[in-house]
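Following: one structure in structure tokens, then a few remarks.
With one protein chain removed, the remaining protein chains of the complex are shown where they sit.
Order of writing sets the chain letters: A and B. Residues in each chain are counted from 1.
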Amino acid sequence: MNISSDPWIWISALMSLAIFSFLYRDNPFYRFAEHIFVGVANGWAVTFYWHNVLSPSLFDPLFRQGQVYYILPFVVGMLYFTRFIPRVSWLVRIPIGLYMGYYIGVSIPSTLQAYIIKQVQGTILTSQNFQTWNAGSMGVVWSVILLIGVMCTLAYFFFSREHKGALGIASRIGIIFVMVGFGAAFGYTVMARISLLIGRLQFLLGPWLGVIE
Amino acid sequence: MKIIETLTNIDRRIIYLILLIVVLLPLLFPSVEKVRVMAPVEKLYYAIDTIPSEKAVIVDFDYEPQTAPELDPMGFAILRHVFERRIKLLVLSLYVQPLGLAQNALTQVTEEFNSVAKTNADSIIYGRDYVFLGWVPPPIIPILGMAESITSVYTVDYYGNQTDTLPLMQEVTNYNDVGLLVSLSGSDIPKWWVAYAQSRFGLPVGAGITAVSASEFYPYLQTGQFSGLLVGMKGGAEYEEMVERTLKIKVRRKASEALLSLTYAHLVMILFIVIGNIGYFAKRRKK
Partner (left out) sequence: MKRTFPLILVFVFGILGIIPFFVPHPVVQNADGFLRNEFLRILVAFALVLGLGSLLKVHIDKIKRRRENWQYSWILIISFLISAIIGLFGGVRGTGILPTSIGSFQFDIWTIYWNVVMPLGSTMFALLAFFMASAAYRAFRARSTEATLLLAAAFVVMLGVLPLGDRISPHLPSFAQWIMDVPNVAGQRGILFGVALGALATALKIILGIERSWLGGGRE
């Protein structure tokens, strides 16, 4: 055992243990650590936004280099703070509308292309699917099952008609695919969460206590 | 019946303790588990391996420290692969938090290579072999802007150097000079690269993701929108296996060492679920 003498390692370890103490029950150590986390994380974010964005992209060009056209983004950006002044709080809609409008505009054709058209292309059967039979390369059997699965899943989420008759059968098949998918997702989620716990334990056992390399 | 009653009413703190012990013990005696490499990981490996020599790889480090245990091993393994093959490398982040993780990975891996390099040509030199571009918010700016010119988006790199003075940036100007972008992320960021950079500019994209997101990313792998996919700690272990097996790079395999803990934890989880269900069915039958 080779316990660390670095004060920062000790601070990290004690903070980690304070958070873990929540497993026993809610307690002042956990709340203390939680509030420190939020405070320091925000202080850290402010640092980077100032040094990497606001200072070199706005304040330096505007106030030091005299590039006057930066006054426009400066004024529009300042409108965000009108949110705190009830009489003129409607002005906050201007920068929000501007940024949100542009971002939504950019996302429309991209969403259509990547999330809908391409996904439809991946679902429909083409001559390529009929060239092989084996599982490894999405042969026709699995392609047909995939197509049926997608159609039935969409049938399950179609609530404008009662799930009776053909729609009822399709939606029952659809829910099977959805449940298998969710089961797989749960299986992977277990792996994910345990991995994060392993990461923390590796830190406590390694750099702090020196029990492992 | 009493046993079943007891087993199905275990205090949650006992559950936590059992899980802790089961995960902790294998970590005290680490051993590397051999893994079978599956198709999605192989696809990404060969996508990187077969990049034309004139093209570069961009690695987007976009995971936060919270998900570092799953994604760090992937990042390290990919960097080793890229440096061993002497593929031109650009590294960036779309958010500020991953910058430290990216720098840490680059520093460690370049040190590994430079500690055994005998000549300048063998060494990994900043500016010649790789550039750390840093961070420019918001994400939409570099994703769309790099199609035109990378140096106009990242005018200075992470270390404050003017990017247009770096030798590598004379050869890699925009997406036309990029063979593949690999996005390592704990969120939807790889899908953004597909939606904005790939659909508009045809950029090939690979992804390394946390296991939580695995099921929602597979549809994109099936359509070929992702050139390959690494999932969670297991994906990292598989890539480590490929790197060791094909490139003969023998280093500490952190993801592979953790697999035994993962295995026992999974078995315990299955046991908890089975015990819970036994109790449920026993109570139902009693009624």
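Note that in this section contacts are C-beta pairs under 8 Å (C-beta built on N, C-alpha and C of every residue); 3 or more make two chains touch, one makes a residue touch a chain.
The model shown is predicted, which means the values in this text are computed figures rather than measured ones.
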item	value
Residues belonging to chain A that touch the chain removed from view	7-9, 11-13, 15-16, 19-20, 22-23, 31-54, 57-58, 70, 72-74, 76-78, 80-81, 83-84, 90, 93-112, 115-116, 119, 122-123, 135, 138, 142, 145-146, 148-150, 152-154, 156-157, 174-191, 193-194, 196-197, 199-200, 203
Positions on chain B where the hidden chain makes contact	10, 12, 15-16, 19-20, 23, 33-36, 38-39, 64-69, 100, 136-138, 140-141, 144-145, 148, 152-153, 200, 214-216, 218-219, 222, 234, 259, 262-263, 265-270, 272-273, 275-277, 280
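In this section, only the chains that are shown with their structure count from here on.
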item	value
Computed distance of Cα centres, chain B from chain A, in Å	15
Chain B-touching residues of chain A, taken from the complex the two chains share	23-24, 45, 48-49, 52-53, 103, 106-107, 109-111, 113-115, 118-119, 121-122, 136, 138, 146, 181-182, 184-185, 188-202, 205, 211-213
Residue ranges of chain B touching chain A (in the complex, touch as defined)	13, 16, 19, 23-24, 27-28, 30, 39, 66-70, 96, 134-135, 137, 140, 144, 191, 194-196, 198-200, 210-212, 214-216, 219, 222-225, 231-234, 252, 254, 258, 261-262, 265-266, 269
